[in-house]
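Let's turn to chain A:
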Amino acid sequence: MWRKVAFVAVLGSYLLLAACAAPVPDDGAYRHAALQTSMAMVSALASGQLAAQTGLRGNSFSPFTDGNVTDAENDAGSVNSTFSSRQPPDARSDALRQKMLQALSDGTSALTDLRVAVRMGDRTQVRKALAEVGKSLKTFDALQQELQ
Partner candidate 1 sequence: MRTSELIGCQVYDADGQDVGAVHDLHFRLRLRPDGDRVCQLDALECGGIGFGHRLGYGEHAMRGPWPFPQLFRYLARRSLIVPWSAVTSFDRPRIDISVPRDQLRAPRKAGT
Partner candidate 2 sequence: MKAVLSMTLGVMTAIGGFVDIGNLVTSGITGARFGMTLTWAVVVGTLGMALFAEMAGRVTAVTRKPIFHVVRERLGVRVSLVNAAASTLLNLVTLAAEIGGVSLVLQMVTGISYLIWVPLAGLAAWLVIWRMPFQWMENVFGLLGLGMVVFVVALFRLPTDWHAMWHQVISPAVPAGQPAPTWWFYAVTLIGACIVPYQVIFFSSGGREEGWTSKSITEMRVNAFIGFPLGGLLSLAIMAAAVPVLQPRSIGVSHLGQVALPVAAALGKAGLVFVFVSFFAATFAAAAESALSSGYAVAQYMGWSWGKRHPPGAAARFHLVCLASVIAATAFILTTVDPVTVTIFAVVLGAAAVPLTYFPILIVANDARLMGKRVNRRWSNAVGTFFLLIMVVVSVVSVPLLIITKAGQ
C-alpha cells in the first residue's frame, strides 16, 4: 500500500518538475523572459542609484552605500548572464536579443563604474556614473514599454 503511494508520489513530483524545468521555446516566452529581465535590471539600477544618491547627500555611511551598490552590481551581472545564455527561438527573437544584450551590458558596466567611484569616494566620478545609470534606466523603461 505505502509503496504504491510512494511510487505515485515520486512519479507525480518528477513529472511536475519536468513540466516546470523544460519550457517550450517560442517567441512569446522569449519576450516574456526579456520583460522579466528588464524589470530585474531596472530594480538593480534603481537600487544602486538610490544608494549612491543617499551617500552623495551625506545621509549614509560609506560601507553601507558600498554594500548596496555592490549588491546591485552583482544582481545586474547575474541578470545579464542568465539572459544572454538563453537560446532565442527564431530570427525575430534574435533581433530583440541583440538589443537586450547591448542594454544589459551598458547597465552592468554603469553599475560597475558606480561601484568603483563609490569605493574611491570620488564625488565627481560618482555623479558621472550616476548619469550613466540614469541613462540606462531610461533605455530599460523604453524597452519595457515596447515589450508590454
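The candidates came about this way: all candidates are chains of the complex that A comes from, given by their letters.
Definition applied: a residue touches a chain if its C-beta (ideal position, glycine included) is under 8 Å from a C-beta of that chain, and two chains touch if they have at least 3 such contacts; residues count from 1.
Keep in mind that this is a model prediction, so the values were computed, not measured.
Interface record for this complex: partner of chain A among candidates 1 or 2 is 2, by the touch criterion. Every residue of chain A that touches candidate 2 in the complex is listed here, in rising order: 16, 20, 39-40, 42-43, 46-47, 49-51, 54, 57-64, 66-68, 71, 75.
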